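Missing here is one protein chain; the remaining ones are kept as they sit in the complex.
Chain IDs A and B follow the sequence of writing; residue 1 opens each chain.
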Amino acid sequence: MTTVLAHAHPGDTVYGQVGDASVPLRFAGLSAEYQVLRDRAAVLDLSGHRLIEISGPAAVDFAQRLLARDVEYLTSERCMMSLVLDDAGQVVDQVLAFGRENGLLLESSVGAGTRLIEHLRANNDEGVEITDRSGDLTVLGLEGPYAWGVVGRLIDGELASLPFEAVSDTVWNDVEIIFARTGFTGEYGYQMIVPIESAADLWRAALEHVAAAGQEALELAMLEVRQPIPRLETAGGVNVIEIGANWLVDVTKDEFVGKEAVLAAFESGQGRRTVGFSGGDTVPEPGARVLAGGEDVGEVVLAVRSVGLGATLGLARVDAELAAAGLEFTVEGVDVTTLTSPYIVPKSWSIPII
Amino acid sequence: MALRPVVVTGLGVICAIGRDPAEFWHRLTTGQGGLTPIQDPAFAVFEARYAGQVPDEWITGQLPESDAALDRTAGLALIAARQAVAQAGLTGLDPERFGMILGKCQATPDAAGHYQPMHRTQDVIADRLGMRGPRILVSTACAAGGNAVGLAKDKILVGAADAVLAGGVDPLLFGTYAGFAGLKALSTGPCRPYSHSDGLNLGEGAAFLLLEPLDLALARGAVPLAEVAGYGLSADAYHATAPDPTGRGGTSAMRRALADAGLTPDHVGYVSGHGTGTPANDTMEAKVMRTVFGPRAGQVPTSSIKSFVGHTLGAAGAVEAVAAVLALRDGVAPPTIGFAPDAVPGDLDFVPNLARALPMDTVVSNNYAFGGNNVSLILTTPGPDREHTELPRREAVITGLGPVSGLGVGIAETTEAILAGRPALGVRPSLEGRTFAPRSLWRHMNNLSRMAIAASRLSWEDAGLKLPRKELDDVGLVFATGAGSAESTGGFDDSIAANPSKPAVLSFSNVVLNATGGAVCQTLGLRGPTTTICNGGASASIALDCALEMIRAGKADVVLVVAADEHVTAVPEGAFVSPYDRDSGSVPGSAAVAFVVEAAEYCAARGGTPYARVLGTSHVGGRFDGIAGLPGGRPDLVVGAGTGGGEDAEEAAAVLAALPGVPLTASAGLTGDCQAATGGLNIALAALAIRDGIAPALTGLAAPAAGGLDDYLMKPNPPEPVERALVLSSAPGSVRGAVLLGAV
């Protein structure tokens, strides 16, 4: 699946295949895009996120059973992020769920739509309607410490100050869009779900105020605030507790697919835990061994070169008793230090919306 | 044709900058503020020390010897009330046609320092002034004063009164001061709204406006000072203490007020702002100005007199309404003082530091409160007497019931308990294991709000209402409570007693009486008109009255009435409770009851199934002297206000005398006295009796206080189909009400 915005992007855009989607990885270069995202605001092509509509009388019951967080009272002016698990407690996807008048709209993580929709259809005991809306709708994002100002200039200043995870059905340029305050990077974040035929217009209008950032800049900024990147963190049969995504699961909920497995993993106290690290100039591959005092205590989950830190930044999955910040480990002969999240403090935390 | 014009003919005010309207206005127009450091050493624990205080001699100097024993709150209110009546020159009015709506935010202490019922101050004033008409204590926190003026206008439009004293009062209380300090909401110096928004100052005071119909005012030679052209209420449905930062709630209150007045933003010459001086408020308010007035926003001067008097909470809206009337009369806008000389010149005109001559015909006064309750009031230059039409009648029905009490959660469980005659005296409803709201909200809710949210959602489901988002924006909510959350009030008071600089802020945010109403709006996403009524056991029937007025005025098609009260200490075991039994005692209980009120034609159009029609209501203030005026038609059942104690005997005797042969019953024998919730339950169960033929029985009655056992309903199945049921409500010593329901 290529991005519906391909014709709107510059010719030298670097694309990459992520799961089932081909997405722009870089436009102007990672470093510049990252700086724009952390210092000002960037527009994001999120067309690799699949939109799936759940409707019918049992839509909420179905979603309540399939999503790991509580969506029973998710109104049409709220959205929330949740994991979707299988019976074994493995992560199927991390979704953004929008309450709708007639059910819910689920937004998959990047490139994970096919797997998500297959999982939903395979578990459709309630007989709800599951519709892939990616043929007619797509998603654009705005993220950055001044993204609220862009919202004001682009759509409506009133929307900029919506609370986190609030949703408003609004009109842009005579087109009905779903506008939401969201965020992946710790910065002010917004998403706009728009009809495909209007997506390029909105994209170009946004570019009059901000620059675009690709998938690489986005994922780096997500990593820096410990926002899970499912495609990179869930491989290898790890469970939710090992990933450290507990907050995307509500264990106080009566019942949901995967609950028993997650609880069992939690209560067993077994397995490894994830912790961030930085150090050195080389970027280790996933699976690289992590040594503590010379002993093998775990492995690298992912690592990248952090523009903000000016060093390698990664996640390691290590023995639970060593999953803490402030420790010296060795990865492929290089000394690294474990970190306290967030690894970069978002500017948005000290900039009010005015 | 236009509705009957309602005018202000008298003003009264006492606050930090004046003991009467003349002094108040002189200081406003000459820029002399009244924010001074508090001298009381108890306040030394707080970093912030400034407040708008009323000198004691201003109070003692205006009260005769016979009123010297009154508590400070009553003293302030009585002074302002007498000023307003005196200026209006009102004498010889039929007491039953003279009503009072009082706005008050805090539960205030009596002269000995003990908390009194919310409505006690009002009763003291009303009794001294000989008022026996409608009596409402409205407690929408910092919006209460403005809200009171609006409700007073409604009372005149529906013909329930010929004159209504509307206003607000609140004293400066240590606990409230500690709570605001804990919220980090206080400025360390005199507050500087709109320019250096670093927090507010609290203040104290009282203000009243005397409202009457223009025709009656002119007929008795009174001088109209301003017309109350309209008002608008709204709910943010956003947060317990923070205003919706988008300004949506404030915007819709102002737009509703303009629509009510038949005016447009272009008519408005001056806006009296809420202007507390907190960053959240001042930023939100600027947004509201820009949204409502668009490109003209900079040409509509807006100022905050809180820069002179501080935030007088429940009195604020009334104090500011008095200022707005005077601004209109003299064509002068009072300034925002303390305006920072180095403030970045913005796009709005806040009338910095100097009063300004400003010809104006239309003034808007805005208030925004905790709980997300907003009010806008529109005052205009009085016009000549003119032809007018009566507010058209609009039939209303009760369509959904949500009782949550010891008897059960929801109407099905409650019905079952009634049929089984299974009392649950003083038993708290069990909501264990059930959430009726998103968990992130539910977590913040105290017990009272949880009960009320459960009741609201259940009534909503029972009514079969499925409304799209857009329509929820116009659904009204009236909350009724005697005392609000005992749990939060107790928790907050305990924290202050332990250490006033470490208050329990979550509890504090729930101490305001309207907190639960705000929580219901937030949970259900209701943004229509909203208010909160605190008249003890009569709160629910008064709330129904307000709901009917919203529907009749076309401000809402659907209004949720929610009544809730709780009791936190243990209930004595083995107490004998049977209403109307001369050997009975009473026990307190905890419950929440919600019912959905809809315009009849709206319900019919959506295919809803009503329980009952509302045929009429009436309320009388003052001491008990028989059944409140019956709205006509002989009922088949009377659901009384009996609780097992209090005025049971008098009520039973009056009912038996007025309606011989009509069975009398009450619900408090099953649940205990749940104050406002018992009043709500009686209305809900009367509606149930009409549609389903099931009513609470007095199964334990042995020695009736009046008449014989066959005068009472002894089994849960009334002998005859109930075509009409009369519900009585009572706040002893304050107000009594009657609601007549009929089959659809």
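Methods note: a residue touches a chain if its C-beta (ideal position, glycine included) is under 8 Å from a C-beta of that chain, and two chains touch if they have at least 3 such contacts.
By our rule, contacts and distances are computed from a predicted model.
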item: Which of "ABC transporter permease", "Acyl carrier protein", "Probable glycine dehydrogenase (decarboxylating) subunit 1" or "Nitric-oxide reductase large subunit" matches, in UniProt, the chain that is not displayed; value: "Acyl carrier protein"
item: Omitted-chain contact residue, chosen from B:111, B:505 or B:714; value: B:505
item: Residue among A:66, A:81 or A:112 touching the omitted chain; value: A:81
item: Of A:89, A:230 or A:244, the residue in touch with the unshown chain; value: A:244
item: Where the unshown chain meets chain B, residue by residue; value: 182-184, 239-242, 439-440, 443-444, 502, 504-506, 509
item: Touching residues (missing chain, whole complex) on chain A; value: 81, 164-165, 183, 186, 225-227, 244, 246-247, 251-252, 266, 274-276, 292-295, 297, 321-328, 337, 340-342, 345, 349-350
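The definition used in the following text is that only the chains that are shown with their structure count from here on.
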item: Mean-CA-position distance for chain B and chain A (Å); value: 45
item: Of chain A, residues touching chain B in the complex; value: 70, 72-78, 101, 157-159, 161-163, 169, 250, 252, 352-354
item: Residue numbers on chain B that touch chain A, as the complex places them; value: 238-239, 245-248, 279, 283, 287, 291, 435-439, 468-469, 523, 525
